[in-house]
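In this view, the complex is presented without one of its protein chains, the others remaining in place.
Coming up: chain A.
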């Protein structure tokens, strides 16, 4: 079997963000609840963005670094999302037109709520490991939800995508036998229409914890692993960072018998690095786990490499615990620098402007037959982001259900 792992990571977190504290204030939400959220900012999707543009904008930096020769070895492009733009054609197939990839490529879309990204990651890595061709795979995961204005979910509903290039294990090594599974039927989260999220928060949180413990126990049955000792870092599905803190608290007590002081130390030592980026972006649904993984590699870097436990959960529900081996000095990689750049490319906008963006967000929802000039009123945010990020793909218009995309750069008039 071929050695496989994460070769590179790309990120796109939109062109704008709002301060979560300002949003709490504007909405009249109880400030006391802000502390349990552990969020600082959240990314905002523009009407000219959908999962295709976000996937392409996340992948492009990785493909630029890879070069033409490397791009020719990519044999799988998979997009995991809950915001597909078409019920038949995958977001990956749409994205292919803008990624300069070979025709010798399989493209498809994956859906299993927030577990989609990790599920795609596992399947793509396994396909590479058993193939004699020494190819590469591009796993992209993300989401562009329509925020529920005025709800307590709104401050954590972000936007963005993560692109993970699987191939040589430069950032982390994947292991075919290091996984644990736990799934059962529940109804904690559904998206019955593109702009309707139905969530049972309590059921979702309880199921998340059940699955963390269940998938980890399944993992340890096959790997003789110890939750408290076998991993130097942990990255978990992060709908909001406070959720991870709560789940870690319960799992550390139940799986390792840690006391309150030990749990607090363990959280800071092993988990907090994975929350740095999610605290700036918010919930990107299918992309959450891969974003937490990227954040951990960026902010928990060691000189010798280390073991990294990754937990993914998706409503409905399905989960997986994955063991990776992180490489040395991951903070000093192009992926780490680009992760920082994807955050700094965004412009801070006021809640008033954020509301103005939301007012027109439904103009371009998947299923919309026609929409003209999708950049109207927001082109300044796109050109500002392009100064840092380079050319960005945006939705220009929709004509008879055909989405027309265009590249926007910093000099766009």
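Observations on the model:
Here, a residue touches a chain if its C-beta (ideal position, glycine included) is under 8 Å from a C-beta of that chain, and two chains touch if they have at least 3 such contacts; residues count from 1.
To be clear about the criterion, contacts and distances are computed from a predicted model.
The chain that is not shown carries the UniProt protein name "Polyketide biosynthesis acyl carrier protein", picked from "Polyketide biosynthesis acyl carrier protein", "Plastocyanin", "Iron transporter FeoB" or "Spore germination protein".
Contact with the chain not shown here comes from a single listed residue; of A:108, A:152 or A:407, that residue is A:152. Considering A:43, A:157 or A:204, the position touching the chain not shown turns out to be A:204 (whole complex).
Set against the missing chain, the residues A:73, A:127, A:230 or A:250 yield one that touches it, A:250. Along chain A, the points of touch with the absent chain fall at residues 30, 32-33, 36, 152, 184, 186, 188, 200-207, 209-210, 242-243, 245-246, 250, 253.
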